[in-house]
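Only one protein chain is missing; all other protein chains are in place.
Read from first to last, the chains carry the letters A and B; within each, the first residue is number 1.
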Amino acid sequence: MEAIKNAFDFSDLPKTELSLAAAVLVFLLGFPALPHSSFGMSTMIQFLAFSLYGMGWNLIGGYGGQVDLGKAQYVGIGAYTTAVMMIRWNVPFWFSMPLGMAFAVGWSFIIGYPLFRLKGHYFAIATIATSLVLKDLFEVWDFVGGARGLELPIKGDFPNWLYLQFREDYYYYYILLAMFLVGLIYVNGFRHSRLGYQLRAIKDNEHVARSLGIDVHWSKIKAYAMATAFVAAVGSFHACYNYNIEPEDVMSLDLSVLIAMMAMLGGAGSIWGPIIGAAILVPMKNYLGSWLGGQAGFAGMDLALYGLIIMVIAAAQPRGVYGIVEAVRARRR
Amino acid sequence: MEDIAIQITKSLVSGLLMGLVFALVALGLTVIFGVMDIVNFAHGEFLMVGMYTTLLTSPLLGIDPVLTLPLAGITGAILGVMCYFGLIRFLIKGPMIAQLFGTFGLMIFLRNLALLFMGSEPRVIHEGWLVGKSFIVGPGVVLESTKLAVAVLSLVSFAVVWWLINRTKVGKALTATSLDAEGARYMGISTEKMNALAWAVGGASVGIAGGLLVNFWPVEPGVGLLFTMIAFATVALGGFGSVRGALVAGILIGMIVNLPPVWDAMMRLVHVSGLDIHSFKYTMVYAIYFLIMVLRPQGLFGWKQ
Partner (left out) sequence: MALLNVDKVSKHFGGLVANHEVSFEVDQNEVVGLIGPNGAGKTTLFNCIAGYHALTSGTVRFNGADISQLKDYQVARLGLARTFQIFEASGDLSVVDNVMVGSFMHTGSRGEARRLARDTLEFLGIAETARSMMTELPVAAQKRVALATALASQPKLLLLDEVGAGLNPSEIEGLINLLQRIHREKGIALLLTEHVLEMVMAMSHRVIVLESGQKIAEGEPAEVVKDPEVVRAYLGDHYVKRQAKEDGDA
C-alpha cells in the first residue's frame, strides 16, 4: 500500500518541474490530434521508447552509479522472445512480453553475479563484452533466424490488439505512452523505496553503505534486474512495431551506447534525466539525419555533430543537462 | 595426421603474427591507462585514423605505404595530444561516468567524421612492397610479408616504448606520474606534460599499428570497434597498465583467435561438421575479457587495482 503511495508521491520535486512535466504530459496525450507528419509520429514513438530504455538504464546507471553499456542485450531478449513465440506458437504480445521480461531478468541474474564484482571502467567494458557475446550467439543460432533475423507475419485484420498490429501509428503511440507513464511512476516509486535509497548510498560510498547493513553486491544485482525488465518490455514492443528484428539492429553496441548516452546527457540519477536526454537526442538524431544524411556527401555529419555535442557536455557539465538546470537553480538561491 | 600438424603450425604462425599486431594496438591503450587511469573508448578510432593516413598519403606522396609509417605515427601522436588538451584534461576533473561519456563522444565523432570525408566503402591498399607477397616456409605454411613486417615493426615499437619508459629520464618521470601523480607533482614533474606525453606515445603507437594494419586489413569508418574490444581484452589479460603484459597477452589472444582452423581440421578428422567455429573467433575475445576480469582482475602482469 505504502509502495503505491510512494510511487504517486511527486511532492519532493520542485513545483516548477512538476508544472512543466504536467504541460509535457498534456502535450504527449494530445500529440496525435495535432497536425503531424508520419516522420514526426515515428520520432515521437522513438522518443518514448528511448525514454523508457533510459529510465531502465537510470535505475542502475544513474541511481547506482554503475555505467552499463550492455542494455541492448535485454532489448534483444525481449524482442526475440516476442517474435519467436509469435511466429512459432502464435503467442500474443501480452503473454510474451512478461515472459520476455522474465527471461531478461533471469539472464541478468546469471551475468549480474560475476559482473558486479567489477567496478568502474572494468564493469562498463564487461557489460559490452557480455552483450556482444550474446549478439554473436544469436547471429549463428538458426532457431532465432541467425544474422538475417526474424520477420513477423501479419495476423489477420487490423487493428489486432492481441498481436499489437495496427495500420495507424497512433495505436502504437498510445500503448507506448501508457508504458511510459507506468515506467515513470515505477521509477518514482523506486526512488522512494528502501532499495532506491540504498543504491544512492552505494553510489556515494560503498564502505559507508556496508556499515549501514547494505549488502552492496546483492543490491546492485536486484536493481540491475529491475532495470533489465524495463528494457526487455520495450524490446518486445519494438518487435511488434517494427515487424522485423535482427541482431545487428536490436542487440548492437550502438544501441547500448545510445541508451546510456541519452540518460547521461539528460542527467544520470534524476527522474527527468532520461526523458530530457531522449527529448534532445532522438529528434536531433532523426532530423539531423534526414536533413544532412539525405544530402549527398553529408552522411555522417549528423552523428559527428552529435558526438561533438556529447563531448562538450561531458567536459563542461558531467551531470548532464539536468545538472545545468540544477546549477542554475543553485546560483539563484 | 599430417594435415593437423600443418594446420596447427599454420594457426600458430599466423596467430603469432596477428598477435603481435593486437599487441601493438593494445600498447597505446595500456600506456595511457597506466599513466592516467583513463580508458579511451575511441582507441580503435585512433587506429582507423592511422589506417586512413597511410592509405591516403601513400598515393599522394607517391611513396610506398611502409614509408608513410612515420606519418601515421605523427598523426596519431598529434591526435592524441589534441584529444588530451581539448577533451581529456577536462574529463579527468569529472566523475568516471563523464570520462566514459566523453571518450564515447570522441569515438562517435571520429567515426562519423571519417564517414563524412571517406564514405562507408571499405578500402584496401592494392600496391606496395608488402602487398600480396609471401614466403613459403614449410609445406603449407605461408608467411605473408605484410604480416611478417607488421610483426617485426610491432616488436620494434615495443622495444622503443620499453626503452623510453625504462631507460630515459622522461620515462622515469612518466613512471613516477603513473605510480603517484600527487607525489610526482611535488617532485617538480609536470604531470600535465606527462599526461600529454602518454597520449602522444599512445597515439603514435596505435597510429603506426594502423599504418601497418591497412596493408592487409580493409579500412572503413566502423573498423575501430572490433579493435577497441580486442585491445580491451588484451590489456585486461596482460594487466591494465603493463607494457610487457600487453605484448604477451596480444600474442595469446592472436593465437586464440587463430585457433579455429585447428579445431576445423580436428573436426574433419572425426567427421563432425556443420558447426562454423569461425564465427565465434571474436566472440571468444569478448568472453576472455569477461572471464579474466571476473577471475583475475589484475591480469597476468598488472599492478593497478
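Going forward, a residue touches a chain if its C-beta (ideal position, glycine included) is under 8 Å from a C-beta of that chain, and two chains touch if they have at least 3 such contacts.
The structure displayed is predicted, hence computed values, not measured ones.
Here the chain not displayed is in touch, across the complete complex, with A.
Between the chain not shown and the residues A:Ala102, A:Val140, A:Leu162 or A:Ala201, the one that touches is A:Ala201. Of A:Val216, A:Leu253 or A:Leu308, it is A:Val216 that touches the chain left out of the display.
Although one chain is not drawn, its touching partners on subunit A can still be listed: residues 2, 6, 192-194, 197-198, 200-201, 203-205, 207-216, 269-270.
One rule holds for everything that comes next: only the chains that are shown with their structure count from here on.
Work out the mean CA point of subunit A and of subunit B, and you get 32 Å between them.
Partner subunit A is touched in their complex by these residues of subunit B: 39, 87, 90-91, 94-102, 104-116, 119-120, 221, 225, 229, 232-233, 236, 276, 279-280, 282-283, 286-287, 289-290, 293-294, 297. Touching subunit B in their complex are the following residues of subunit A: 61, 65, 67, 69, 114-115, 117-118, 120-122, 124-126, 128-130, 132-133, 136-137, 139-140, 253, 257, 260-261, 264-265, 268, 298-304, 306-311, 313-316, 318.
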